[in-house]
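Before I ask anything, here is the structure I am working with.
The complex appears here minus one protein chain, its other protein chains still in place.
Entry: subunit A
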Amino acid sequence: MSQGTIRGLLKRDARADRVVPPTGYTAHLTLFVSGAMAFLAVFALALSLASGRLADRWGTELAGAATLRINAPAEQLAAQTEAALTVLGQTPGVASARALTREEQAALLSPWFGSDLPLDTLPIPQLIEIIEGDPGLDAAGLRLRLGAEVPGAVLDDHTRWREPLVEAAMSLRRLGWISILLIGGATAAMITLAANASLAANAQIIEVLRLVGARDRFIARAFVRRFTYRAFFGAVVGVLLGMTSVLLLPEASDEGGFLTGLGFQGIGWLLPVLIPFLGAAVAFLATWTAASRKLKELS
């Protein structure tokens, strides 16, 4: 289909559009379906973008870091911590290493035990935060050396739990995009059904138009234009409602975790604007295909 054909199909011609009666349940069905699908598409898009951001954040924040845990009797803890920092200071690929303060460790435990935890009375291991350089450190080699020089040290390079988290976030993102594709497919199917019903209901009008010399393109245009514009306006309403709902969601916070981060950021706010145009394109193709097939059947 050439650009000229598409322009011709979409060009408004109020008189030509009047050949198809403007009423009928298919009009309401198309508006409702495109509006509802656009509303859902906004959420699927928000989910997908938020998941992508989360995967990126987890990936980048945790990829360059590791944690060393010193499990030792209280009287050896300081010495082993010092020894571990010495080893780390000599290890290639370690940009920096520092022992967490008592306050920082208490803050890490406070979500589970509260803020008034008497840390001094508990046998809490000492944590050392390691920031990797570029290239990163050789975790296996470091473990061997720590095993010999700091017996209570356990190196955690976050790989074990980072990868499933990032994978989960990526899966969510994929699900979001799959949902958008399914929404597009469902919209196309519903509009095809509505267009077929409309064409069948107007078979007598098509017969009259053919009698007076109308080409299939003229007849199809009247239906295609109507369904495309209905789908567009329905989707505009759906997107506006969807974006309003997303705006009303709680803002991202550490307490709320992932759920409160669902929404758009920066240029992401512009993406839902594309939904009505995509909806109109889907309606255009669905109606054009349905009309071409039906007109062939009716000939």
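Operating definition for what follows: a residue touches a chain if its C-beta (ideal position, glycine included) is under 8 Å from a C-beta of that chain, and two chains touch if they have at least 3 such contacts; residues count from 1.
By our rule, contacts and distances are computed from a predicted model.
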Exercise for the section: Pick from "Cysteine desulfurase IscS", "Gas vesicle protein GvpJ 1", "Cell division ATP-binding protein FtsE" or "Large terminal subunit of phenylpropionate dioxygenase" the UniProt protein name of the chain that isn't shown here. Expected result: "Cell division ATP-binding protein FtsE"
Problem - Touching the absent chain when the full complex is considered, from A:155, A:190 or A:214 - result: A:214
Fill in the blank from the handout: For subunit A, residues touching the missing partner are 13, 15-16, 18-19, 21, 204-205, 207-218, 295, 299
